[in-house]
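Here is the structure we will look at, set down as structure tokens.
A single protein chain has been omitted; all remaining protein chains appear in their positions.
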Amino acid sequence: MGKIAILGATGYTGTELVRLLNDHPETEIVYVSSETYAGSKLSDIHPQFSEHEDLILSPMGTDQVPDNVDLAFCALPHGQSAGIVPGLLEKGCKVIDLSADFRLKKADLYNQWYEMEHPVPSLLEGAVYGLPELNRGDISTSRLVANPGCYPTSIILALAPLLKKKILKTATIIIDAKSGVSGAGRTPKQPFHFPDCTENFKAYRVACHQHIPEIEQELGLLAGETITITFTPHLVPMIRGILSTIYLKPAAGQNEEEIRAIYSYFYGECPFVRIMEGHALPETRFVRGSNYIDIALKEDRRTGRLIIISALDNLVKGAAGQAVQNMNIMLGLPEDTALRQLPF
Amino acid sequence: MGKIAILGATGYTGTELVRLLNDHPETEIVYVSSETYAGSKLSDIHPQFSEHEDLILSPMGTDQVPDNVDLAFCALPHGQSAGIVPGLLEKGCKVIDLSADFRLKKADLYNQWYEMEHPVPSLLEGAVYGLPELNRGDISTSRLVANPGCYPTSIILALAPLLKKKILKTATIIIDAKSGVSGAGRTPKQPFHFPDCTENFKAYRVACHQHIPEIEQELGLLAGETITITFTPHLVPMIRGILSTIYLKPAAGQNEEEIRAIYSYFYGECPFVRIMEGHALPETRFVRGSNYIDIALKEDRRTGRLIIISALDNLVKGAAGQAVQNMNIMLGLPEDTALRQLPF
Amino acid sequence: MGKIAILGATGYTGTELVRLLNDHPETEIVYVSSETYAGSKLSDIHPQFSEHEDLILSPMGTDQVPDNVDLAFCALPHGQSAGIVPGLLEKGCKVIDLSADFRLKKADLYNQWYEMEHPVPSLLEGAVYGLPELNRGDISTSRLVANPGCYPTSIILALAPLLKKKILKTATIIIDAKSGVSGAGRTPKQPFHFPDCTENFKAYRVACHQHIPEIEQELGLLAGETITITFTPHLVPMIRGILSTIYLKPAAGQNEEEIRAIYSYFYGECPFVRIMEGHALPETRFVRGSNYIDIALKEDRRTGRLIIISALDNLVKGAAGQAVQNMNIMLGLPEDTALRQLPF
Partner (left out) sequence: MGKIAILGATGYTGTELVRLLNDHPETEIVYVSSETYAGSKLSDIHPQFSEHEDLILSPMGTDQVPDNVDLAFCALPHGQSAGIVPGLLEKGCKVIDLSADFRLKKADLYNQWYEMEHPVPSLLEGAVYGLPELNRGDISTSRLVANPGCYPTSIILALAPLLKKKILKTATIIIDAKSGVSGAGRTPKQPFHFPDCTENFKAYRVACHQHIPEIEQELGLLAGETITITFTPHLVPMIRGILSTIYLKPAAGQNEEEIRAIYSYFYGECPFVRIMEGHALPETRFVRGSNYIDIALKEDRRTGRLIIISALDNLVKGAAGQAVQNMNIMLGLPEDTALRQLPF
């Protein structure tokens, strides 16, 4: 049984890790921590976990993490993770970091977009970007995996086959993305206060969201060239789900069917990527609570554009589910262990 | 033109006052204040008010209220209102207080249920409980009106005719009430954070809600005897609306039709009370954004109980609308001025 | 491997059965039917089930059900079930009926409350009311189990210990219940059209809901006397969840702690009943997607009443989850097989 630690277990991604690992036959949670609720039972903060009465929240800090932990998930805010990960690695455990701290290869991009100096830039190069569909091999041998952002996952998987095959005009990429509110985290703030948030729709951080460099880095690696995108995130009054609508021009006017065949082949061995057929379109409810990402391809014949639409659950494939998928790979387990729950 | 001040103009009841007074032909808002946003334009905090660019938020404190103000609304948290109202009265303006500070006649009840010493108990006796359907005369000559709570309004109006006529067994009253989230105010807190609040239903402050003594006081005055109630509030994942379901036994088994006739007569001259006929039942959407309260009477023949259901908009008839109704009466204007907007 | 048929697989309870059985190690679904979508793949109607591409929807009718089916779930509207169940029993398979058709022992009560003649009254006596916490023994040997209604489950389990112990005044029971919208089924109707349903709260079928005789029958069996209740259901703008608030007077003024001890003992061996401790109160989100029922007991000291609050997921413990729990018992499997998913 793999021994697992979860740092930051009371936030939305932390609790989703607990939920998913509850069904995992090959691991057990031996340590949970929380800055805010240290000393409490996890089940007092989240009564749905009443079966796990034994899980007591430790204060943050690596010294309390048991020495026999095999793998630690860091579900902490960016900046905070980078301070803790080095200590975890020194203890000898593998680490999956769900923050943004180890996703960017270049520290100066981090400094610019996150508006702080990266605490341990020396670790950046060795960290593996944890998108299993693209980097399975590297993940399997890595000791530090940077779990991708929710928006980036929905976008990179939607574009990877086209970029790899070099059959799109990369300067034409425009991404209009929409996220449920859990993506903003569990801390109460005015824009997410129920009466201000429900029955409302808005764009935010237009053309300046911090996920832009992460998306551009990974798209660029796939394409073998520098990619610059337009990216607009929006807030949807629902708990879970991201739907990204992506606009671009194919390089040589390839049609929908040709491109769909490329995608189906590209993701043939990937259990969580579903390429939609015919007129079917993704809806966030079709992936709710599951580790699937659904992708549809639609040709706009009147303008020659291709419209790609992807949907995932931001807390599962966009965070905790993908992290468990990475864990499975790092521990040599079947990639889909504990991730076969159907959408809800 | 009546000159109006609103203290606490950025909370939900404060902004609702601005919205309603915008349509009022006989008053103008000359002063708005906010502790949090002092110095800002109201329209910067609430962009829907872009037409009122001239309204600059003052810091709290009576010294800044212009001397020519005719009437001030205090839309402040309880405790805070009581500190400011005496200064306003000294200035010579009339006051409608929307907090709980002047609703209870007995300071010791206030001290017990609000867990603080009342700052100015001497003002309690002179304050008029601002339920126009019951106290129109006293309101018209009052200088300090205590605007009723949202739950109490929905309950007292639903029971008043029975109590006045002494045709119910008062010991049998049970009130199961349900409120939208705006009733909890505009300050972000964990239970009202969108992902924790939507797709959820719960009871809270079971048998210990601070509106209990206010309800019992007013029911007792109507009945001419001490009334003790069971009261359970619940939180509904919607912005606005209160629906109260009230259970009781009529004193002599009066039937639905007899009681409905009593209600229709009792509220014959009240433009905002609608007694529902036949099988029709209240829904909060039928009163949304309006100053109506809808009341239905249903006999449970199998048990001999009467079930009364009332619905109102907690921010309008349950707060700002009722306050404007009180203002109209205090200023000698038609009671329904600026309150004829239809449900939304 | 138990071979399972699901009749009515495209409605909300049918799809929930598919979702839950997907995780079941000892059964396989061999047959699904649908009147509306006969001939289609289940995964074309419900894309979340893309893994089950092989499930083709049969037209309704027992002749198409394979002979080797061990157990059939009928997730059909009332009236329709009663026409099909006899044929299933003749085939030799066990049946769990999720409609109301076999819950009432007396055909005349059925005729009165469901406004139609019961098609096969002779089967009523032999059917077992499938509430495992109360009838586990009878369920284990039954060939026809009537799966309880969602409201009745939330109410009967909340009252059973008091009734068995005869420590309440049965004439004082008042039940104010609130349900999410999935309880109304999957067929589109005006009251459940999104813009008419969201941001709204209402009572419906006040004192005349068809679950009343079912509740009274089971409460009466527990108490050994005739029970008559007041029951008011309400509609909450959320997908899943029932919260019932129950008012009553204990027979001899027993206090909260004494009664809580009785409940904890009574349900000591029941894995899905959680008695809440201290000040904790149920919320529907704490049971969402799970087979739990949470029950809290609150004394209203001022009036001597006891307030019991229960919460469950109407599609799981209130329907499909309870049906799987019954199936497990009927097939001699551990009662909680495939039902250990944590709340979502």
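Lettered A, B and C in written order, each chain numbered from 1.
We take it that a contact is a pair of C-beta atoms (placed from the backbone, for glycine too) under 8 Å apart; a residue touches a chain by one contact, two chains touch by 3 or more.
The structure presented is a predicted model; accordingly, all values stated were derived computationally and were not measured.
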Visible contact partners (per top-of-document touch definition) of the missing chain: A, B, C
Sole contact to the chain not displayed, among C:G130, C:P237, C:G321 or C:P343: C:P237
Full-complex contact with the absent chain, from A:R19, A:K105, A:H211 or A:R240: A:R240
Touch list for chain B against the chain that is not drawn: 18-19, 22-23, 47-51, 198-199, 274, 276, 280, 283, 285-290, 294, 340-344
Missing-chain contacts mapped onto chain A: 174, 176, 178, 180, 196, 198-204, 206-207, 228-230, 232, 234, 236-241, 243, 245, 247, 281-285, 288, 298-303, 305, 307, 309, 311
Residues in chain C touching the chain absent from view: 12, 180-182, 186-190, 192-199, 237-239
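The working rule: only the chains that are shown with their structure count from here on.
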Chain nearest the overall C-alpha centroid of the shown protein atoms: C
Most distant chain from chain A by Cα centroid: B
Interchain centroid distance [CA atoms averaged], chain A/chain B, Å: 46
Centre distance in Å when chain A and chain C are each reduced to the mean of their C-alpha atoms: 37
Numbers and ranges of chain C residues touching at least 2 other chains: 198-199, 283, 285, 288
